[in-house]
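Missing here is one protein chain; the remaining ones are kept as they sit in the complex.
What follows is subunit A.
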Amino acid sequence: MSRIRLLVGTRKGAFVLTSDGIRKDWSVSGPHFAGWEIYHLKGSPVAPDRLYASQTSGWFGQVVQRSDDGGVTWNAVGNKFVYDGDAGTHQWYDGTPHPWEFKRVWHLEPSLTCPDTVFAGAEDAALFRSIDGGDSWQELAGLRKHGTGPAWQPGAGGMCLHTILLDRANPQRIFIAISAAGAFRTDDGGLSWKPINRGLHSQYIPDPNAEVGHCVHHIAMHPARPDTLFMQKHWDVMRSDDAGESWKEISGNLPTDFGFVIDVHAHEPDTLYVVPIKSDSEHFPIDGQLRVYRSRSGGHEWEPLTRGLPQTNCYVNVLRDAMAIDSLDSCGVYFGTTGGQVYASPDAGETWQAIVHNLPSVLSVEVQTLS
């Protein structure tokens, strides 16, 4: 029988939650790395017991942890992230040049084919790769140096590279997203990159054709249809059907199109999930009602999913990497909140239950479907 393993990163440690395929009863292991911020954990698709975790602290800097037994034991691996050559400058909040400074790893994306290869998305924005299981890291500097880098600016959470999407059909293609620079694509394995932001409109950018500067919060892709991308921007939910060459808005009837997470059903490439958040100044659900919205038509038309979710006095947020979807036949949807709850739906969003209630503020949720 299949098993499910959830990898939950929080402000004060990591937690590993496991269940059988029914997904009703869960065991909780943790906190791992107690007291440290765990921005993200993720398992290798080809060696599921190989996990990577980004452990970080304002005091002590960055640590990367690796497990080879599904999160039972961990070893610190390489944490030396050095920008390639002269790091140069990006723009600071006030528009002045600011030197690139490494702060932390927001997202770790293991290779689809090799357990020792893993990508790391960093703040200040850069993409690093390890081909030795995290022992050493090299920057894929073509991204930062393709030309627009000096114009990038941080979003409120810092200038973070938070999304890394690998294309199963084309190993040379990678999509990434940066707050608040936008989305970028490489078609040659990371040597050269291009901005893919045409069609995005941001109120604070007067130029409607601005190549960069958009605050992309997250991007999702169905592996069977890699040219179709779904984006939750700061405001606006967007869709591209040409690998990011152009974007169209699909916010439709959402009650607010601000939010952080977006994800795609495991078996229905046109079924999407978002969690609408009231606004950029009020990071909580509208009217204190926690609602996941689902579109089964690739956008435009959305339905609220509420059964089992709090519908009164709920003022949590769901951060950009805090939603995940398993691949069982009746696909499971999971998300974590800044209030420390992790919700699970074993039936594609129809019903929900809180599988833990009182963790530290949740930063990320990933899921592994294990045989």
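Definition applied: a contact is a pair of C-beta atoms (placed from the backbone, for glycine too) under 8 Å apart; a residue touches a chain by one contact, two chains touch by 3 or more; residues count from 1.
Throughout what follows, contacts and distances are computed from a predicted model.
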item	value
Options "MoaD/ThiS family protein", "DNA repair exonuclease", "(2Fe-2S)-binding protein" or "ABC transporter": UniProt name of the undisplayed chain	"MoaD/ThiS family protein"
Contacting the left-out chain in the complete assembly, out of A:F15, A:F33 or A:F175	A:F33
Contact partner of the left-out chain, one of A:K80, A:R168 or A:R225	A:K80
From A:G58, A:G95 or A:P206, residue that would touch the chain that is not displayed	A:G58
Positions on subunit A where the hidden chain makes contact	33-36, 57-63, 76, 79-80, 82
